[in-house]
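One chain of protein is taken out of this complex; the other chains stay put.
Entry: subunit A
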Amino acid sequence: MNRMSANLAWRLFRHEAKRGELTIILFAIMLSVAAVFSLSMFSERLQSALTAQTAAFIAADRVLDARHPVDDAWLREARQRGINTAHQVYTRSMVFAGDNMQLVSLRAPDNAYPLKGQVKVAAQPFEPGVTTEALPGPKEAWIESRLFQLMGLSIGDVLEVGTQSFQVTKVLSEVPDAGFSLFGGDPKVMIPRADLEATGVIGPGARVTYSYYFTGDSDDLDAYYEWLRPKLDREIHRWMSVEDDDSPLGRSVGRAEQYFLLASLLAIVLAAVSIAVAAQRYSQRHYDPVAIMKTLGASRGMVQRVYLLQITLITALGLLLGGLAGYLIQQGVIWAIADSVPVDLSAWHWRPLWIALFTGVICAVLFSLYPLLKLFSISPLRVLRRDMGATVSARFIQFLAAGSAILILMWAYSQNLRLSLILFLSGIVLVALLLLVTFGLIAVGRRLGQGKIGAWQLAWARIKRRAMDNSVQLISFSVTIMLLLVVLVMRNDMIQQWRDQLPQGTPNYFMINITDAQLPTLEQHFAAQNVSLDTFYPVVRARFVAINGEQVRTDVRKEGEEENQRGRDGLGREANLTWSDTLQYENRITQGVWWSERPDDAPSGVSVEARAAERMDIKLGDVLTFNVGSEVVDVTVSSIREVNWQTMQPNFFFVLEPQAMADFLPTYMTSFHLPSDRKPQITELMRPFGNVTLFDVDARINQLRNIVDQVSMAVEFILVLVLAAGSLVLIAQVQASMDERQQELAILRTLGAKGGLIRGSVLVEFLIIGAVAGLMAALANELTLYLLQTQIFQMAGSVHWQYWLVAPLVGAGVVGLLGAAGCWRLLTLNTSTLLRKMV
């Protein structure tokens, strides 16, 4: 008896597979596995590729910063684990050239530095840099363009560092781990690590950072960190990876990673939806065979064995084919984008495969469960009473079970409960909305459906009749459309934001120390050279002394650190004060009010940047005291500002009310954009203004733009993959429902209905379903996006009215078209073939 069930299951499977009757469910499982696998594999690989790229910005995969040299055994241990290491020492020091002296940021790397990224040098100041493999030789120093200008140096001159003399042999134009701070750093000087001790600048009392760089397999690195962690002292050591990075770059990559994750989760939901639809259809198709078998004496147990076995066979085949297809797809995509984002094709991740197979199995099992229960309950009486359906009413339990399975799958994969919950809840809201609408439609349709039988009435009648039973279908259309909308809109918003962050013409040079007297000449000179200057900001160097009369603690920063900590400029005791009548671009008052809204007799105000305020515990109404030269300036905190640090714009922690600074003579800072091909003109541009310090951030901006471009590209590809998967799901859904309609069409045909009427009614039916699904999807999309943007992507929420119109139109168009196409195919068959195709 058992062998018999197996035989029969196998026989049915073989025949049905051959006759294309399993195509829909097989395709659904395949599609699910392929989509989840390819998407998550692709994103894991992209993610590693991006992480590898961005690793350049800390010159390694991980960095250990220490205040003292670390035990050599730590590094030996790392190397033993197959991890590459490098080392560099930072300090701030005075350097001398003739009568000139200047505080510089001194870097002394060993020969292994940098493990990631490149050092670039140039032959003359402000020339474009070229990559170098070598580092400064013994007694050589490479210095930044700015320092040549500041100290009046030329290539070949001697620079004294501590007690040693170094020959300046090259212009240091770029180091990978320079950070994104625009003006924080003193000019950089690079000398060989081996020559550092002899200079005596790292003697007792000096503030020195010893950086140790590590690269290797991320598992090895994690294991090493586990080993290392107990030995670290938080006061002395700091362990960093690029993901800890709060720079514009780290954020872009981080957001892209969230997006990839989102896409993979959506693939899981899509998978579930398509399997749910297919399983329902699969079950309906087998009502007759089950009724026949039961009539012929098959026991319930036997029917169950046959069909469970068959589902197992289908699932197994679906997993196999889906896995293969998924692998090929992502391999193909990676190959296709190789030119823009280099992804290591040999890198293999198991998790995507497991999660894909798991998704396939769990969806297949859970979504087949209810249809199968229905199938098992089919009465043999159906052989006589052809319209007899199934009699199981556990739909709610099935929804619950399937829903929780999806939630758990998403959670397991993303390890992000919040993200999973957001998607899940949006889904629930959508389903609830749809059920409401379904009932509404039935009520409306009841009125509309009366009268002469035309295409509309026929369509309405069908929708009405199917409304409850096939609400699954409407739900699946809506969910699919909604998911597509989510990935589409999310991608648009994200890419838009990246673009805004670095628009064309973003200033790539900054000038400070422009004197009041110089200002008109400088403006003229630049205008003559056809270079437009941005806003001039007055700047006065000050010392931040007290809050409400209470002394602020002295600077506790580690000096070496400041270059890696973006956005902290001026947050020592030294502060750059500026003043302005208007609020700066991309600044937003979060507490208090701008000057214009304060009473005229109020004491002079200051607006403090929000994060700085939080860090230093500054509140509205506090009185801040600054020393400017020998003068004391007291100002009252009248507003707290949020600043968008993502823009490459000068930003200030303290903006004062102009009246407070009326007595001081400021210097000015400004910025300008010079296209890369005009770079050689920079020397000439700056020649008349020897005292003005120029910051060249062109290389930084290009690096950043490059990464952002790659990330955007990656996001585009993910979008395309999701759209492709979603379209396939839609097609499969329409196909499945066409299949259901066969019988009805055949009957209508037999009764003599004209092709035009049938086509018309099917078209109208699908148009209505598509439009409703699209509208509901657009509504649910808003909710999902709002939650995603505010809770996950840390962006401002946005409303997308246009989709409220676009989604129903496109939904109706696409679903209607697919429906019409499917129907056309059916109508080309003659009636007797149709009747025979009826199962």
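Just so we're on the same page, a residue touches a chain if its C-beta (ideal position, glycine included) is under 8 Å from a C-beta of that chain, and two chains touch if they have at least 3 such contacts; residues count from 1.
We adopt the following convention: contacts and distances are computed from a predicted model.
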Between "Two-component system response regulator", "Lactate utilization protein C", "Cyclase dehydrase" or "ABC transporter ATP-binding protein", choose the name on the UniProt record of the chain that's been left out.
"ABC transporter ATP-binding protein"
Hidden-chain contact residue, picked from the options A:206, A:236, A:328 or A:381
A:381
Residue, one of A:293, A:314, A:661 or A:704, that touches the chain absent here
A:293
Given the full complex, what residues of subunit A touch the hidden partner chain?
1, 4, 7-8, 11-12, 15-16, 19, 21, 288-289, 291-300, 302, 379-381, 383-386, 836-837, 839
